[in-house]
Structure formats: structure tokens, C-alpha cells
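All protein chains but one are shown at their positions in the complex.
On to chain A.
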Amino acid sequence: MTLNRRSFLGTGLALGAALSAPRAIGQAKPRVVIVGGGAGGATAARYIAKDSQGAIDVILIEPTRTYYTCFFSNLYIGGFRELNSIAHNYGGLASEYGVNVVHDWVIGVDRDAKTVSTAAGHSLAYDRLIVAPGIDFVDGAVPGWSTAAQNKMPHSWKAGSQTQLLKAQIEAMPEGGTFCMVAPPNPYRCPPGPYERISMVAHVLKERNPTAKILVADPKPKFSKMALFQEGWERHYTGMVEWLGPDFGGGNVSVDPDAMTVDIDGSVEKVDVCNVIPAQKAGHIAQVAGLTDASGFCPIVPATMQSRMDENIHVLGDATIAGDMPKSGFSANSQAKVAAMAVRAALTGSRAFPAKFSNTCWSLIDTDDGVKVGASYQATEEKIAKVDGFISQTGEDAALRKATYEESLGWYAGITADMFG
């Protein structure tokens, strides 16, 4: 046997991997199955396929053939993007990177046998499983609201048809009508998202329906970029937005989708559009697979994104309890690269470097008025900890805000290329 550099570098870990993670019987190559093709799952699929150069068999299971990014879906509502500009498909992952893209639902995970089962009746074996299902809504979180009522009161917190519906409803509002948002409690996908949405709705109404009102019922006393949004609402949409925090009953809300009324702390309001964003939990399959804890989300090992429940499973993105990281597409993309590295190291003995995580959330308040918040994170044994960060300041000049918005356009192009190739 001749020693080459690769086998020398790889030996130690490959042995370890062979002992701790025996390959599924009868498979030529180690196989990774990825559940969910969003910012976490698609990124992980691309990075594992790209960097293993064919040494790992990558299967991505995602129900939709066209994926609409949640990030920038508010900009579509505001008229700043076309719907097709936030639509992506998986053709590049299949053709350029050799990812086996299966359009199906995973309905079960057998952790002992290391197989997943799908709605179409297939069973797929894995050496490592990556679970990136995003969020689902907590039943009964907003009394009166259910999935059956989501056309009358859309959530639009998973992008696509719901986003189109909400935009159409806003544009059809009667003159001087009322748009109401029932904002979610922590933790939820995209902390500044509800308030960027309010900004985008206000932008549309200011143009089309300037006497309309926006009412926000919020269970939280404080939210991300609060001072920036409030300054922007006052400057661009003076008098249009009424935000009711918990001190004004914003946390005591029920809805009647048939009557189109919202009860805020006993005071019943008739509204024309009602955007209900319910409390959230990890995507259902994470619970089915036994990866969630009492919080409804999935505890993970920070350095590798492995599930605390099963070392052969990694969980990514909004479904996780990611310490200090917010639930965002940027976070999921960042976590996916850490997990991809850990998976390749475990299955092929490739090198792994210390986990580094980062996040930035841009929000658009009005035309060319962009703001951002971001941070870097490092793994401790207990959690992913925030170690540094930055945020846009109130009172920034127009040129800086425009530059911030333009930066977000660059980021969108970058992250979607990073996900889908």
C-alpha cells in the first residue's frame, strides 16, 4: 500500500467514522438524506455534493417543485419584486451537482433502522440524515384561527400562494379600510419580518389607499429594530400605523374569520384584511422523528448541528434551538455549511474546521430606505453564542440607507446562488 497525502490525512477520522457510523448495508457510497429544500436543506445538499465530489450520495426530499423564498417575500408584497424573482427550482442541484432531488413528503423516520419513509410509499436508507423542515404553526395559538381559515385570514409566513393572496387582499381593500396584523410571540421565523411587512403594506396603502389604517396587535413589548421601524413609520407613513403592545392588550387577541373581526383585549374591531401570524414550532416531521423538546423546537450540538436526540441526525434552520441565532434564512444557510462540513468529516474523513456562524437581517422600510442587523456567533458547549454584532442607527442619511438596501439585493443574489447553484 502506498501512502498518499489524502489517505494519510483521512485515516484517523475515517477509522473513527467507520466505527461510529457503519454504512447502510449494501450501499457503495455513504448516503446523506436531506429533508426540506429551503435555506438550510438546499445549502447543505449543494455543499455536501460539491465538496465531496461524488464520494457521498446526496438525496434531497422536498415537496414543492418551485420554492418561494420567505426572505424578500415582503418586498413582493410591497411591489419591489416580482413573484417570479423569488421563485427557484432544484434543476441546478440535480444537473450541476448530482443531487438526487425527490419531490415527496417525508412522513416517518426510523432512527434505529436509519431509514425515512415518504408519502409516496418509498423507504430511503441514510448514513446521516439532515432535517431542515422550517416551521409549522401551533394549533390554537390564536383563538378562532386555524389552517382552514387561512384564506380569509392569511398567515403568509410560508411564501408562495399565501403571499400572493395577502397582496391581492391588500390591493383590494376598500378606501379607508383597516389592515390588521396579529404578530407572533417569540420565538418565530424572521424576528424583524412582521415589521418589515407592516412597512411594505404601508408603502402600498400610501400609494393606493392613503386613508387606510394599519393595526398591529403584538404580544411582545419589544421587537427587533424597533426604534428603526418606528422612526421609519413616523417619517414615511405618518399616522397610518397603530402598534398595540401587550400593555394595550396586544397579547390578548382572538379572531372571527367569518365575521372578519378581531377582538383585542375585549374590544372588537371590524377589519378588511387580517394577517394572522400564529405562534410557531419546528416543522411537523421534526416532532414525528422525536427530535423536538418541550419547546416544540430541536436542541442541537452547536459545533456540528447534530441533534441532541440522535447523533446520526443534524437539524438546521428555523426548526432548531440555535442558541443566540435568530430564525432566518441567513442563519440556516450558515448552519448548513457547518453541518455539511461535519457530515463530510464523519463520512469521508475530510477536514473539519471550527464552527463559525453569522447572520444578517436586512429590512426595507420604504423605497431605498434599508436597515440591517447582524452578528457573529461561536459555538460553546451549551449553545451557539453571540460574540459580536452591529445594527443600523436611527437618523442615518439617505445615501447610507440606499446603500444598505442595495447590499440586501446583492445578498439575495448571493444566498440563492449558494442554495441552488
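Everything below uses one rule, namely that contacts are C-beta pairs under 8 Å (C-beta built on N, C-alpha and C of every residue); 3 or more make two chains touch, one makes a residue touch a chain; residues count from 1.
Just so it is clear, contacts and distances are computed from a predicted model.
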Hidden chain of the complex, named as in its UniProt record, picked from "Anti-sigma F factor", "Oxidase", "Sulfide dehydrogenase (Flavocytochrome c) cytochrome c subunit" or "Putative spermidine/putrescine transport system ATP-binding protein": "Sulfide dehydrogenase (Flavocytochrome c) cytochrome c subunit"
Among A:Ala94, A:Ile107 or A:Ala303, the residue in touch with the chain that has been omitted: A:Ala303
Residue of A:Thr43, A:Gln169, A:Ser307 or A:Asn359 touching the missing chain in the full complex: A:Asn359
Contacting the left-out chain in the complete assembly, out of A:Val32, A:Val273, A:Leu364 or A:Ala379: A:Ala379
Contact with the hidden chain (one of A:Ser95, A:Ser161, A:Asn186 or A:Ser267): A:Asn186
Per the touch definition above, residue among A:Lys225, A:Lys281, A:His314 or A:Lys337 touching the missing chain: A:Lys225
For chain A, residues in touch with the removed chain: 9, 12-13, 16, 186-187, 191-192, 220, 222-225, 303-304, 322-327, 342, 345, 349, 351-355, 359, 361, 373-381, 385-389, 391
